[in-house]
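With one protein chain withheld, the remaining protein chains of the complex are depicted in position.
Moving on, here comes subunit A:
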Amino acid sequence: MKFIKLIGLTAGASIALASVALAQDIPVAVASSMTGSESAFGRQFKNGAELAVADINAAGGLLNKKLALQVGDDACDPKQARSIAEKFASARIPFVAGHYCSSSSIPASEAYADGNVLQISPGSTNPLFTERKLANVLRVCGRDDQQGFVAGEYIAKNYKGKNIAILNDKTTYGKGLADETRKALNKAGVTEKMFESYNKGDKDFNAIVSRLKRDNIDLVYVGGYHQEAGLIVRQMRDQGLKTVLMAGDAINDKEFASITGPAAEGTLFTFGPDPRNKPTAKAIVDRFKAKNIDPEGYTLYTYAAFQVWSQAVAKAGTTDTKKVMDTIKAGEWDTVLGKLAFDAKGDIKAIDYVVYKWDAKGDYAELKQ
């Protein structure tokens, strides 16, 4: 009797579990550096993902189910990124928008590939990310070889005959970008006077700033993240240097200006044409503003990553990674960033980087060339 009761209980329990599973939402995830020195960009990712998921759900969800967003924090640490990726893969999450740091996206993508998870990075620009013939990776941002080319061209054109220094922080992103910029610069016939590296996390750059001063450097290009770049600017001005700092997409957050103060004025960086000004983004930007969020940097890129995936899933009628991927690569997708189409590697076709300039008020604007 007792035995039968137990069977009944077990059967009941498993039916209950099954019905939970049936009514379950589709889990999706955003992974980025939510904590640590790059957390400003983690916040951009999270803001973009939250609004995207809310909008998709408000429009009736996907395949008659709601999306449930999970947030992963890699703290810009490759080991942590890999373990989050494995966690998401084993939870059978079909789609992850992430990560930010290239040194996180690259190791994570291998775990996603093993677990059959589709990964769209909104902000990892290192070329290697899409160069490894993985069938599950895409990105909606540009690549550092293109970004470095634009930076190199700009420097060669505007700083011909001046002294150039290139610094990098030895990370996958920073070193990669610095190398690409140097390549483009040398090709354009300009040789840098100094090529040095520092440690990500350093706070004291006075020694290197004095070297810049000794060598009369007019422009220093930094392949690195915003905290270190901000400190370099600050310490340059403290030592009385007028040297212009130029960096990549990683200083595109207001936090950069809060580190430097008014010293940010004149600092240059490369980024895609401001997505906030695109006509396709107008409605979404207003919704962010209503929530008191400035959708700067990679916020709209993250939103776009969700748009691409959800439209492709709706068209393919499944969340299966391979089918969705084929659909994405075959089509063209309407996003807040405009129409996006992808090449076989997973990079977007038609990428353009432009140069921006920070002003003394802690704002930046596209530089009219």
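By our rule, a residue touches a chain if its C-beta (ideal position, glycine included) is under 8 Å from a C-beta of that chain, and two chains touch if they have at least 3 such contacts; residues count from 1.
By our rule, contacts and distances are computed from a predicted model.
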According to UniProt, what is the chain that's been left out of this complex called? Choose from "Extracellular ligand-binding receptor", "Glutamyl-tRNA(Gln) amidotransferase subunit A", "Pyruvate dehydrogenase E1 component alpha subunit" or "Branched-chain amino acid ABC transporter permease LivH".
"Branched-chain amino acid ABC transporter permease LivH"
For the chain not shown, which residue from A:A68, A:I259 or A:I293 touches it across the whole complex?
A:I259
Using the definition of touch stated at the top, determine which of A:F95, A:F149 or A:Y198 touches the missing chain.
A:Y198
Going by the touch rule given at the top, which residues of subunit A touch the chain that is not shown?
34-37, 39-40, 75, 170, 196-199, 201, 203-204, 206-208, 210-211, 213-214, 216, 227, 230-231, 234, 238-240, 255, 258-259, 261, 263
